[in-house]
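One chain of protein is taken out of this complex; the other chains stay put.
Then we have subunit A:
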Amino acid sequence: MIPTWAQIGYLVAAVCFIVALKALSSPKTARAGNGLGAAGAVLAVVITFVAYKPDHLAPILIALLVGTVVGVVGSRRVQMTQMPQLVALFNGVGGGAAALVALLELSEVSADQTVSAIATAFTILVGAISFSGSIVTFAKLQELMTTRPVTFPGLPVLFVAGLLGGIALAVWLVSDPRVWVGVLLCLVGLAIGVMLVLPVGGADVPIVISLLNAFTGLTVAAGGYVLHNSLLLVAGTLVGAAGTLLTKLMADAMGRSVFNILFGAVRGGSTLGAGEASERPVIAGTSEDVAILLGYAQRVIIVPGYGLAVAQAQHTLRDLVEELQGRGVKVDYAIHPVAGRMPGHMNVLLAEAQVPYEQLREMDEINGDFKSTDVVLVVGANDVVNPAARTTPSAPIYGMPILNADEAQRVIFLKRSMRPGFAGIENELLYDPRTTLLFGDARESLTKLLAAVKNV
């Protein structure tokens, strides 16, 4: 039994975590809240050392140091555009750690402690799913593998077999907690995780990250139950509840059910996009043409996308917007909730370029304005303005609310090539007679455009 003061210390740490999440309700308090959360984590670790007096102190401290160095270096080096895959990776290692802890607890659990045994089996299985699923998510986002849904004929059968096998092993483990059964359960969990994420298409990957995040939270909660540790229980449950709710919010924002996102590709081949461009004619313009359109417009809406961030063109875009505003053009940025690679990712990327957040308008707020807009400038976005979401039931993004760029008088796309976006589907809007394309790297195109606007 651990001393009372330590339990109270854990309570303080738990409160720090709750306040940290609560502080995220406003950009003003968010950073301080995150600092408080980190302080709570440090407190919890210090309490653990003092209260449990662990053996093998030197190796444990070395492992802590190694983990800290990897964590700090990894998160300092990464680009803001690569944030989603890093979050996926961190989530995966957390799930893996929970599964390992539960495996080690198996030797302590006896068959008459049924509830503990169930919690242990749950942690091993779901922790392993979260680990391997997150690794596949990482590979998709980092484009180490195709971002399109991967399925093969036997997949549904294999997946169901894996699930049933996992449940059977879990039941076995509960009635007879042996380590080798636990290892087997862990391996089956790893296989299920891979099969769960492979069929998910690029545009839906963020939702899967959030779901796996919730999974890891629940495994940590179950781990807290096994170890009789209230802090793990509270922290894990918080994350589990938060992740579940966030997953639901994001699925709603895309007009899809979580079930459809996970299993849509498995049930029918319908979510496979074309993945390549067709040969139909498009209207390509020069930066001078586009500058005239922009310079003499009264109302312009910018739709920023991931391509903008990859080209590091946010700063140039901000300069262009300032130039247009100086000429009396009314300009706003329209932010789709899933622009970028994660919900809210675009807000982070534009905040990096110091775009004032008063100019960033949410989709619901700005969608009515497109009808009265002269020019929409789409920079490196594709899927979030694709009318197929409204018109083509077979498209993977069908049902997703989009920015109504097609309602504006003129549409300008800044694109590197005709290659489709992350969801792997063509955009009809590109072939519309009112659309002008400006090919090239977003940063170069915007620099030329800025110079041309100054000369108009």
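Following the convention adopted for this analysis, a residue touches a chain if its C-beta (ideal position, glycine included) is under 8 Å from a C-beta of that chain, and two chains touch if they have at least 3 such contacts; residues count from 1.
By our rule, contacts and distances are computed from a predicted model.
Student: One chain isn't displayed here; going by UniProt, is it "Acetoin dehydrogenase", "proton-translocating NAD(P)(+) transhydrogenase", "Aspartate carbamoyltransferase" or "Predicted permease"?
Tutor: "proton-translocating NAD(P)(+) transhydrogenase"
Student: For the chain left out of this view, which of A:Val101, A:Ile261, A:Ala408 or A:Val453 touches it?
Tutor: Final answer for the missing-chain contact: A:Val101.
Student: Among A:Val12, A:Ala242, A:Val310 or A:Ala451, which residue is in touch with the absent chain?
Tutor: Here the residue in touch with the unshown chain is A:Ala242.
Student: Looking at A:Gln142, A:Ser230 or A:Thr447, which makes contact with the chain not pictured?
Tutor: A:Ser230
Student: Suppose we count only contacts with the excluded chain; which residues of subunit A make the list?
Tutor: 13, 17-18, 20-22, 24-28, 30-31, 34-35, 37-38, 41, 44-45, 48-49, 52-56, 59-60, 63-64, 66-68, 70-72, 74-76, 78, 80, 83-84, 86-87, 90-91, 93-94, 96-98, 100-101, 103-105, 107, 115, 209-210, 213, 216-217, 219-221, 223-225, 227-243, 245-246, 249-250, 337, 342-345, 347-348, 351-352, 354, 356-358, 360, 362
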